[in-house]
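Accompanying notes for the structure given below.
With one protein chain withheld, the remaining protein chains of the complex are depicted in position.
Going by the order they are written in, the chains are A, B and C; count residues from 1 in each one.
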Amino acid sequence: MLEHYMQQGSSFASQIDGLVWMIFLMTTFWFLLVEGILFWLLWRFRARPGHKAVYLDDHAEHAFEVKWIEIPHRVILLCDVAVIIGAITVWSEVKLSAPAPDEVVRVVAQQWAWTFTHAGRDGKLDTADDIVTIDELHVQVGKTYSYELGAKDVLHSFSIPVFRLKQDAIPGRVITGWFKPTIVGEFDVQCAEICGIGHGIMPARLYVETPEAHAAWIANPTHYLAYKF
Amino acid sequence: MAETHGHEAHGHDAHGHHEEGWFVKYFWSTDHKMIAKQYLLTGMLLGAVGAYFAYVFRMQLAFPNKPVPGYGLVTGADYNALVTNHGAIMIFWVAMPVLIAAFGNFLIPLMVGCDDMVFPRLNRLSYQIFLVSALVLAASFFVQGGAFGGAWTSYPPLSAKAEYSLTDLGPTLWLAAVALEFVAFLLGGINFVTTAMNSRAPGMKAFDIPMAVWMIVIASILFMCSVGPLVAGAVMLMFDQQVGTGFFDPDRGGDPVLWQHLFWFFGHPEVYVVLLPALGFVAEIITTFSRKRLFAYRTVLYTTIGTGVLSFFVWAHHQFIAGIDPRMANVFSVTTVLISIPIAEMTFVYIATLFGGSISFRVPMLWALAFIAEFLMGGVTGIFLGASGADIYFHDTYFVVAHFHYTFFPIAIIGTFAGLTYWFPKMFGRHMNETVNKVHFWITITCFNGIFLPLFVLGAAGDHRRIFDYGNFPELSQPWMQDLRVFATVSLLIMLAVQPLFLANFFYSMFKGRKAEANPWKANTLEWQCPSPPPHGNFSPLPEVYRGPYEYSAEGRADDFWPQNSPT
Amino acid sequence: MVRPIATTRSASGVPTGRLAVWWVLASEIVIFGGLLGSYLLHRLGHPEWATYASHTNTWAGAFNTFVLLTSSLSAVLAHQAAEQGNGKKAANLLLATCGGALIFLIVKSFEWTAEIQHGYTITANGFWSFYYIAAGLHGLHVIAGAIIMLIVAADARKGKDLQRVELIGIYWHFVDLVWIFLFPLLYIAK
Partner (left out) sequence: MSTPSSHSHEHGHESGGHEAHDGAHHTNYVKIWAMLLVLLGVSLAGPELGIRTVTLLTAFGIAVVKAYMVAKYFMHLNIERRFVVQLLTVCLGLMMLFFLATAPDVMKHWGMNWRNESAKNANIPEATHHAEGGEHAAAGHEVVPAHEAAPAHQAAPAHEAAPAHGAGE
């Protein structure tokens, strides 16, 4: 359901969308069923002359409850268990596992700009050839990246909707995670945690490039201000 | 308010009260009914302020960077302040005072059959502290630097350091207002719980207590047991702001995540605190208007208590991706999805109450049914956010905004209108105009869905919260998304346009409405067994209770209701 | 002020006044619980705070504990006297409790001035921030308790509302209980 609105740009995007699709099916079923019963009851038992409400004493209520409330209740319990299993598997896949990264990129959020530190030619971070850019992240499609996320001042949230990636950046903490781009293109990076007056004006651009384009970019990194409004 | 206000004959009271002066009667009263009206009117006034904020920032979202009529140009700082205070006002200064304090004060003494709250002066004091908190909040808009703009959750370091929020006094005044509001509701809660536990009418056993009283009492208990850590947190945050301590400052040994835990430990029980009173009103209304016994009273009670207890175990689903240890997220995801079970059972039991009834669609019943229908949508969309895997995408998007408006709107607005239209004859002794209310009902409900269904779609498309201008994000400024934002804003405009219709009907009928008899809806609970509006001292003599509150359509009786206090 | 009939009823078996005090205590437990919980989280997380804590004056803390325990004794004896209907004796014992509170506050003020002069102000570091907030909030509760106690003692002397002696006694024991936990947390965990 989500891919209709937002492309699946990373390896685990399809798993998150699958979980959302499963929950969507279940919740829509229950929602329509219960609303249907509600409106049917309203129509069926509307006040009509000569029609009197029935009185269910405790015994009758109990029988009715066992038949009509307990069964759907158990089915909901099953649905919940399915949702929990789905949620935990997807969460473990995305947040708990950390596959060996081909490259590490450092993301530092600050009041109203993103600073990306790419590993540069040698593929190693904290070496002389690192490329530091502002509000512009260049990655190669198909490569597994691990990111080190930090913040300078307040809470921010590193969010790439197309990757289904979101992780809050907390000042004083370094939070790691991973993503593996699967489609080429130019996408949005948003801040998902309110960080003051400029929260709405700190967009960054994500460039997922083919291996050749990426190598070309590393050779002579474009002037990172190309995008700024 | 004019002297003819409801209390025509100031009948002799059980206490032989001396004649009160005009000021004492309306502003210094210790009568639980007058204090209820004070809370109600303050809540409605602040509801108007909150709605005005919603109007301004929705206009900015629909027509970015154009001056909003009635406000002017909305900058980033303005937008954050408007969004922050819309949230804070609607939860702390509209939902809680109206649902818990106004209806709690009015209904608990009447429904348990006693003459007033156990501590009348403490009751008056808690309203006065609440009023001061509202004034302090109002002051926070006019201080140098502007109002606080760090979201109603006020996460530090943004809310703790002036150089980050660029508002130096606003956050402290905002925090002081919230802390005062907590004190007011702690004192009020003690009154509600003690009155409901101790001063029940003779013969009223535990399962004879109407569901509305049970719900308001459980809500107060949830509030009193959950607000503590946040009061401590507010003291710590205020010292961080003004004195310069480093409780939440990472550079000085503090930890911002501690505030998130302190806040949400209170935050989630808080949403059940405002939910339960609305559920209580709906229980009273659907039983009265379907002339039928509340289905499985004990199940409703036990699931309410179960939901209340479980609500203390779920708070970190607000922080799945906020930097808590990812392994904790699995624990809280399990408890969050499991909490849908007691709520689902309660909804089924409410719907089962309609089975076999003879349902008359008067205005209170329309609101109560709309509550069930809309709240189902809110509950169902909560599963997406409770599942940790799916929350990665949906966290802090408009999907979350739409979800919690599908729970808060039924609670605060639909629940309040249901309660108001149901108990208006008892509160003011007169009837409101039915047709005007029905027009208001249908427009408000359709427009409400018109506002928030598009927001679900926008949230799924990646729209993030609290961003005042989507022009900077190419993916979010596609034409179809902007059309949805305009559609939502237009729906809001129509809904706001119809509210004065209800307010006019409300204030006009208060003095000029058709006279109401003691029991217009033919209900069983005790508040309908005393004159409308109830005189000082409520009952003379105080009632005895012989049966449960929902004995409608009992076999072998002429009329289809059986008041709790009638011996036969 | 004529008290409503509602106050006289006791469907739950606990008199209204005492039931309300238990609810006050429940919310107070949660407030102090949140504060001391946060402090404990930081203490266990930052071992170096033990070196800062070494500058607290254990003897002053111990003496204050002694004073509060004694004032708890006089509070419960006042409650006992009130139960026997002896308002005057209850009032005197309540005043002794307030005397204890006064001594507690005096000792605390000396202690704090000494520490502040040494440079351990509230903004010095995390430990001292928590130290002043926790002890300060507790101190405010001691002051509030003492004020209410003076009012109750005045009424009790005239034999009015003797059941309130017990109520303020329970609140006082709670304030003493909080100090019983504050004392090792702030003074002994070095």
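Here are some notes:
Note that in this section a contact is a pair of C-beta atoms (placed from the backbone, for glycine too) under 8 Å apart; a residue touches a chain by one contact, two chains touch by 3 or more.
Every value quoted in this text rests on a predicted model; they were computed, and no experiment measured them.
Although it is not drawn, the missing chain touches A, B, C when the whole complex is taken into account. When the whole complex is considered, the residue among A:18, A:72, A:123 or A:221 that touches the unshown chain is A:221. Shown as candidates are A:56, A:151 or A:165; the residue that touches the absent chain is A:151. Touch with the hidden chain on the side of chain A covers residues 95-96, 98, 106-108, 110, 112-113, 115, 120, 126, 128-132, 134, 148-152, 169, 171-177, 221, 223-225, 228. Within chain B, the residues in touch with the undisplayed chain are 225-226, 229, 250-253, 255, 257-258, 261, 265, 312-313, 315-316, 323-328, 331-332. The chain not displayed touches chain C at residues 12-14, 19, 22-23, 25-26, 29-30, 33-34, 37-38, 40-42, 44-46, 48, 51-52, 58, 62, 65-67, 69-77, 80, 89, 91-93, 95-96, 99-100, 102-103, 118-120, 124-126, 150, 154, 157, 169-170, 173-174, 176-177, 180-181, 183-184, 188-190.
By definition in this document, only the chains that are shown with their structure count from here on.
Ranked by distance of CA centroids from chain B, the top chain is C.
Each chain gets a centre from the mean of its Cα atoms; for chain B and chain C, those two points are 35 Å apart.
Chain A and chain C have Cα centroids lying 48 Å from one another. For chain B, the set of residues touching two or more other chains reads 255.
For chain A, the set of residues touching two or more other chains is empty. Residue ranges on chain A touching chain B, taken from their complex, read 1-2, 5-6, 15-16, 19-20, 23-24, 26-27, 30-31, 34-35, 37-38, 41-42, 45-48, 51-56, 61-62, 64-65, 68-69, 72-73, 76-77, 80, 83-84, 86-92, 94-96, 111, 153-155, 157, 159, 161-162, 164-173, 175, 187-188, 190-201, 203, 229. On the chain B side of its complex with chain A, the touching residues are 75-77, 79-80, 149-151, 155, 157-158, 161, 164-166, 250-251, 255-257, 290-293, 295-296, 299, 320-323, 326-327, 329-330, 333-334, 337-338, 340-341, 344-345, 347-349, 351-352, 354-361, 369, 372-373, 376-377, 380-381, 383-384, 386-390, 392-397, 457, 460-462, 464-470, 472-476, 552-555, 560. Residues 14-15, 17, 30, 109, 114-121, 186, 189-190, 193-195, 197-200, 204, 224-233, 235-236, 239, 243-247, 252-255, 258, 262, 265, 542 of chain B are the ones touching chain C in the complex.
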